[in-house]
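I have a structure here, written as structure tokens, and I will follow up with some questions on it.
Here the complex is missing a single protein chain, while all its other protein chains stay put.
Right after this comes chain A.
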Amino acid sequence: MNSKTDNAKAHTCCGGDNKVSTANEAVKSETHAEQVSASSGEVQLNIQGASCASCVSKIEAALKEVSGVTTAEMNFAERTVLVLGSSSSHALIKAVEQAGYNATLANTDSDEAAIEEKEQADWAYYKKLMRDMVIALSLGVPLMLYGLVTGEMSVNTTTERIVWLIVGIMTLGVMVFSGRHFYVGAWNSFKNHAANMDTLIALGTGTAWLYSMVVVFFPGYVPEMARHVYFEATAMIIGLINLGLALEIKARGKTSEAIKRLIGLQAKTARVIRDGHDIDIPIEDVLLNDLIRVRPGERISVDGLVVEGQTSIDESMLTGEPMPIEKRKDDEVVAGTINKSGSIVFRAERVGKDTALAQIINMVKRAQNSKPPIGRLADMISAYFVPVVMIIAVISALVWLNFGPSPEVAFAIVSATTVLIIACPCALGLATPMSVMVGVGKAAEAGVLIRNGEALQSASKITTMVLDKTGTITEGAPKVTDVVIASDHSHNDVLSLAASLESGSEHPLAMAIVESAKEQGVPIHSVTDFQSIAGKGVEAMLNSQRLLFGNEKLMIDQGIELHHYIDKAQRLAADAKTPMYFAMDSTLVAVIAVADPIKSDSIDAIKRLQHNGIRVVMLTGDNRLTAKAVARKAGIADYVAEVMPEDKANKILELQREGEIVGMTGDGINDAPALANANVGFAIGTGTDVAIESADITLMRGSLHGLADAIAVSKATLRNIKQNLFGAFIYNVAGIPFAAGVFYPFLGILLNPVIAGAAMAFSSLTVVTNANRLRLFKAKEH
């Protein structure tokens, strides 16, 4: 692609040069007025009017002159140009127009347009297949009925030869018109040393037709009893398989409903405030830091931070959280969610492909196409399937010819044709991906983002779920509950000093103390030499005094006497509070306790997990007594307290050594190593943190019910895949021998090729329909 562009650049001709500079100046001033900011997006434009390769350099130059554009590279062969940088698409289009060409926004970036195009293409293909089906069955059905009614489809007289020759030519017409794609596909595959479903259909129908024509032309070479024609089989099989494919397309459309729904959440326009005026612009043109007004009932267009107003926002479509969330200044709003009550103005923080919604769509699409390991066996079989079926067809024909009853030739032809037709590699190939497509989409609807098929499969096997305490089981927003003074300092002094020390820390407990100080209006001073002591606490200097804040271990390490305050701390801990010691120089000043309330639905969600036979283990860096109290309240029997961050990952390995399949749930940042070590890492997001790299599964809402939902959906999906695979295997394993006539000696019947064609056509439809059943799955009922 690049070489074409480079070549194009080497030439110079064409008019329009004189327009470029003035055009660019105009565009430059315009884009400045549009408040260009430092986003890094890409825009693809379709170019019209570029008739010679040298236009490339002009168009590229015009685009590069637009403020914010870092690179512009044109593909002359495709007449497209890819622009990287931070300008709005309409500024780019205008630049191209002013350079003397026309440009439109390429719709490759628009998911909605892509879906629409796909639906149109599918619909056109569906109509073609239905038309092919009608034509084929128009010949096949009367022929089959004739055969059934008269029982006479043999060639004995000259008149019969002429009639059947005409029917044979009509059947050839059906093969060419309605079945062309099978024969062309088969021939192309053959040339490539490959074989596929087309090969089987082409060989099966071709054999039946050829044999029938041999009977018509050379009846004398065929035993009298075998002078039977199979034109009805050829036409019926082509018709039925086309019907099956058409119905499969319809059924497949339903499997992608979830992704269509997600794409439909994207707003098309945004009301941007520019130069003091509200203007509606396409969301592709929204720039970083644009101020956007949203009125009640409207959809949030891009991700951003509220700068004005107060409202409640329905985020259920992304997170599954049914209750609207209150939003005020500095709160985050997410594209695709709906503003319920008030009017707000927010600043665009993430636009285009960077929005949480765009990332979710991308992630779900990728996951839907990925395969879990369970599908590998089917893939391996698929790779050898068609040639093996061809060999079975040959063996079957030989066995009938050698050992079959009279007419041997007819039995051989029927059995070989039926073997080729009944075998269905498609059902095997579709079994896994169709279920994954629906299952991953279903999970996304419940606010559960599954990274890939492997995560989906592993989640269904989890035997032990490890939960981080803070922020996972609990709200993660602790509050100061007790300040036990151990010196002659006042309550406010203690809070002020502790908050000054903790203001440098981002630990949730530290934030609780700072928050409490702010609420009570006590001063917070600047400290120096702040140092965090991993797993123990923090220290810093304030006015030549050393402040220490942390757990019992820290105090013991520093040789600070705790006296009877240990008992007090233990009593606080037993009440599910986290006591911490605050010391100044070498003297204990106070015991400060904070409590982090358990999320309202954590207990129910944990019960759901346990009810499904999953052992739940709580891990926390908190002290034993607090951990015990929280675990008791949450209904968890197994807990590990005072775990250093790095030990969380080791604990996961330890559980795995015990034979457990371990899921780990944490916040995705502090728990990254543990999430990575677990068989399945679940990250609890906040509705926007969708790209949590270390997680296999991201829960978009804070509730642990998302965890139970994720496991329930993955179990249901795996069950569905197994049903599909079992059905596809059994169908082929039973169908092929039946078609070959293995049961003929016992039952005295040989499968009709037409019935084999119907079975084949509907076997893949059955797989897709079964996968579609997953759409009805409701996680919470299980």
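Descriptive notes on the structure:
Keep this in mind: a residue touches a chain if its C-beta (ideal position, glycine included) is under 8 Å from a C-beta of that chain, and two chains touch if they have at least 3 such contacts; residues count from 1.
Methods note: contacts and distances are computed from a predicted model.
Remark: of the listed names "Plastocyanin domain-containing protein", "Sarcosine oxidase subunit alpha", "Phosphoribosylformylglycinamidine synthase subunit PurS" or "NADH-ubiquinone oxidoreductase chain 5", the one matching the undisplayed chain in UniProt is "Plastocyanin domain-containing protein". Between the chain not shown and the residues A:69, A:137, A:195 or A:267, the one that touches is A:195. The residue touching the chain not shown here, chosen from A:264, A:296 or A:387, is A:387.
Within the whole complex, the absent chain has one touching residue among A:64, A:161 or A:181, and that is A:181. Looking at chain A, the residues touching the absent chain are 1-3, 78, 108, 114, 117-118, 121-122, 124-125, 128, 181, 184-186, 188-198, 245, 248-249, 252, 365-366, 369-371, 379, 382-384, 386-387, 390-391, 394-395, 397-398, 401-402, 425-426, 428-430, 433.
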